[in-house]
Structures are given as C-alpha cells and as structure tokens.
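Read the structure below first, then the notes.
Complex shown without one protein chain; remaining protein chains in place.
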C-alpha cells in the first residue's frame, strides 16, 4: 500500500514539475505574449509604450517572475490556468473544448493501430510462409519512417481530391474522421506492431513453449493462447508512449486536415508564447501520461504475478526501446 | 533480455540482402555528406528559372523545383546538413541522457528520485511539444532545431542508462569487484560502460531515424531550419504545396528520408540481434 501512495506522490510531483518546466521554458523566450499579440498586425506595433505597459499590467506579465509563477501555481491548483492572452478565452475552457475532436480522432486511430499493428505482428510471426512473414514484419519500420504530414497530404490528394470519397476538411460526421485517423494510426500502429512482434518472438523462444508443444498443444493454441497472452503484457506498458504519440501526432494531422483540437491549440499557443494555454495543455498531457502509467504499473503485477518483483524496471526498458 | 537466444549464426551476409542494402545506402549517404560532387555536378542553390518544375528525367533524376533547382542535387547536398543536424540531435540526447541516467543509477537515493522525476516530466510532455517550445526559445536554425529534437529524446537514453547501471551494479561480477576493492570509477569504466554501450548504440540508431522525421515535422509546422542551403526535412516540408502539381518535389525527398530511416532501423535491429547473441 505504501508503494501505491509513493507512486501517487511521485505522480503529483511530475505534474508540478511539468507545470514549472513549461513556465520556465516559455518565460525564457524572448519577448512575451502581449508583445506578440500587439505585434500581430501587419507592420507591427502601433500602440505607444504607455499603452503597451498598460496591457502588460492587465495580464500580469510585468510582475516579477516569482510573483507570476506563484500566482499561476496557486490559480492552477484551483483548476484555473488564466485567460489566453491571444484569444481572451479561458485557457482551461479552450483546451477542454478542443479535447473532444482530438479524442475522437485519437480513439479511432488507436483502434486502427491496435487492429492493424497487432494483426501484422501476430500474422507476421505466425505464418509459415517466409516471404509473407518478411513482408508483414517489414511494414512497421516502413510506417515509422514516413513523415506523417506527407502521408496525410497524399491521402487527401488521392481519396478526397482525386476520388472524391472522403472530405478533406472539417470535423463533422464519421467520414471526416477516417483520413486523419488513418494518418495518425500509421506511426502508432507501427510502434505497436514492432514491439508486439519482438515480444512475440521472444516468447516463442522461451522454454515453456517447447513444453507446451511437447504436451501436444496445437501451433495455433501455443501462438494465440500462450505466447500472445504473455507478449501482450509488455506491450501494455506502451500505453503511455502511444498516448503521447497520438497527442503529438494530432499537432500534425489537425493542421493537415483543418480540424480543431488540442494539437492545433498547442502549436498556436507555443508560437505566440501564450503561457496560460501551453501550461494547461502540458499539465493535461502530463496528467494523462502519469495516470495511464500509474494504472499500468499498478495493474502489471496483478496481471502477471511472475513480474511482481521488478515491475518498474522492465516496463521502462521496454518503453525506452519503443 | 533472455539469455537463451539460440546461437545461430545470423550474420552471414548473403542471407541478409536487406542489411547489405541498408549498409550500402547509409555508406552512400555518408559519402554524399562528405563529397556531394561524387553524385551530382548540378548547383543545389542557384537554379535555372527557365527549367522550373520539370518532372524527373535523366537530366534531372528527381525533377526540378519552383526556381529551377535540381531536386536530386538538393537532396545530395542536403545530406551533409541533415546528417550534421541529426547526428547533433542524437549526440545531445545520448550524451546528456546517458550522463543523467548514469548519475541517477550510481548515486541512487534522493538524487535518483529527483532526476528520474525530471525525466518523467520530459517523457510526459510529448516530444513534439517539447521541441516546439525549445525551438521557439532558442530561435530558428538547424543547430537549434537539432538541440530541440535532442532534448526531446533525452529521456529514453536516461532511462536506458540508469537501467543498465542498476542491472550491472547488482550483478555478481560487480559485487565481487567491489568486494575486492575496485573503486566505482573503475567499475564504471571496466564493467558498466562496455555493457551499456550495446543497448545505447541500438537506441541511438533508432533515435537517428526519429530525429530525421522530427526535424521535418518541425519544418512542416514552420519551426524548422530554413537556411538557403538544402536540408531534408525542409525539402519534404517545403515541397508539399506542390503535391498536386509537382509530386516529385516532396515525394522523392520524402522517400529518401524514409529509405534512410528504414536503413538505420534495419541496422539497429542487426545490432540488437548481435547484442543478444553476445550475451
């Protein structure tokens, strides 16, 4: 039980550190969001220095750095990240309202990634045809090596502009989900495929496989009943990586497919140093990551008693290989 | 890693055409980085406006771009800058990450806890967001993009190194070395580093591929390196507006990037295999 409490404490520390890190990075940038906002008119700033100072004071960006940090942290503890300097909207509201479209694409992409990535890994290790195995198992590395914005634009060209099958833009209806999800699923599915295939091969080389086989289990039963079940466990530790991947990928896919979402909001906020919004996103991302890993780490020993001794270490090893 | 991997000789080259191909490709890229003149005699910077947007032909293997520059020449000449950026990114990730992991693993205790929480944060924040912020902070330019990508990949190296240190630290031969009075630096040099080198090298080759792609994603988002000299990521990203009218401008550099990433991945797998074998 103390272990659980310790993990929880660690998770809170991570959230705090993410908050602080994002503040430090953005604070170190030259200029500030007010300057960017006022300079966004073509030709640059029109206002007088006094007027600029007034806006700075209003957004509190002229406070000493520690005061700013203290105020922000205190407010953040109450779920208030402040107002976006660029749009004037409440930062928390802005990020949370951008979440559903991102979750929709990410969720569908995750399904595609698990089905196809997992399918390729299972089939690739199961088939007896060497050429098929080679072909299937060479797909994941290929999926990782294509720039996803390029894949997205290519899909739009072919399926939307040439064939007219699916819409190129917008976030309404299922049809608009397909192309962005496929684009997003490609690198994620590739990672899942790669890790699962590796894990499967490791399992198949384990002595217990020989034993089970010797006991008369069929090849299919060995593969799906034993090896896959055991191999899926290390893949579970990928959850954090995959979630991060999906969020990062959404920055690209949302731009390519003209969708709203957390990725777009973040990229825009970073480029104009909109500290409230960036902090809200980073803390949200860290929260997801921490929670997922916490759940996985806590579940791990339950699912696989053999590994109860050193849960943290092995998961980390696998994670770092992804 | 399982120690029971069958000791089959997998390194007989003729049986590994993919590996041979990968090695040849990477060698060619290295050569292009050092001596681009070997592959092309065309000018990558100044083009012939009259020959703009020509499709691939024997004269222009990859076609020409909007100002009449030979795309193949730009890809070849881009190898140097791209490799430099990518290698720098990997070095930043490797050196900084490994140092952090080493420190955490060796000292243990509160330092380990603190350092690893920082690493947690680095991993909790998606890499691309982290590099976006770092690029905005440092300013544009290839070096800064490389550093940004390096920082965002640092966490994996730190974790790996720490895990290796912990593994080696608790192993029997280190215990006995310690018992026989060998000091930690000695242990580090004689046992930890040689053992950790393998996995770190594998991760480095993998990161190499990721780095090329991340640099190009940053270019796509308008945060990339944009010197007049060509760079792969910028080439792929810059040509995308021509996808409908001049597919070769982004597709052929894109495939080049994909091929290089594939080749390094293949190499990484081979190294990984070899490592497992040596265990």
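Per-chain numbering from 1; labels A and B assigned in written order.
Operating definition for what follows: a residue touches a chain if its C-beta (ideal position, glycine included) is under 8 Å from a C-beta of that chain, and two chains touch if they have at least 3 such contacts.
Everything that follows uses one rule, which is that contacts and distances are computed from a predicted model.
**Student:** Which choice in "Peptide/nickel transport system substrate-binding protein", "C-type cytochrome", "Thiazole synthase" or "Glutamyl-tRNA reductase" gives the name that UniProt lists for the one chain left out?
**Tutor:** "Peptide/nickel transport system substrate-binding protein"
**Student:** Indicate each shown chain that the hidden chain touches within the full complex.
**Tutor:** When the full complex is considered, the omitted chain touches A, B.
**Student:** Give me the subunit B residues in contact with the hidden chain, please.
**Tutor:** Within subunit B, the residues that touch the unshown chain are 46, 49, 66-67, 136, 139-140, 222, 226, 228, 240-245.
**Student:** Would you write out the residues of subunit A that touch the absent chain, in ascending order?
**Tutor:** So the residues of subunit A touching the missing chain come out as 29-32, 35-36, 38-48, 51-52, 54-55, 83, 86-89, 94, 98, 153, 156-157, 160-161, 164, 167-171, 254-261, 264-265, 268, 271-273.
Everything that follows uses one rule, which is that only the chains that are shown with their structure count from here on.
**Student:** For subunit A versus subunit B, what separation do you get between their C-alpha means, in angstrom?
**Tutor:** A distance of 20 Å separates the two centres.
**Student:** Report the residues of subunit A in contact with subunit B in the complex, numbered from low to high.
**Tutor:** Going through subunit A, the ones touching subunit B are 10, 13-14, 17-18, 21-22, 25-26, 28-30, 138, 141-142, 144-150, 153-154, 157, 161, 202, 205-207, 240, 244-245, 247-248, 251-252, 255, 266-267, 270-271, 273, 278, 281-282, 285-286, 289-290, 313, 316-317, 319-321.
**Student:** For subunit B, which residues are in contact with subunit A within the complex?
**Tutor:** Its residues touching subunit A are 2, 4-6, 18, 113, 117-118, 120-121, 123-129, 132-134, 136-137, 139, 156-157, 159-160, 163, 166, 202-203, 206, 209-210, 213, 216-217, 220-223, 236-237, 240, 243-244, 250-251, 254, 257-262, 265-266.
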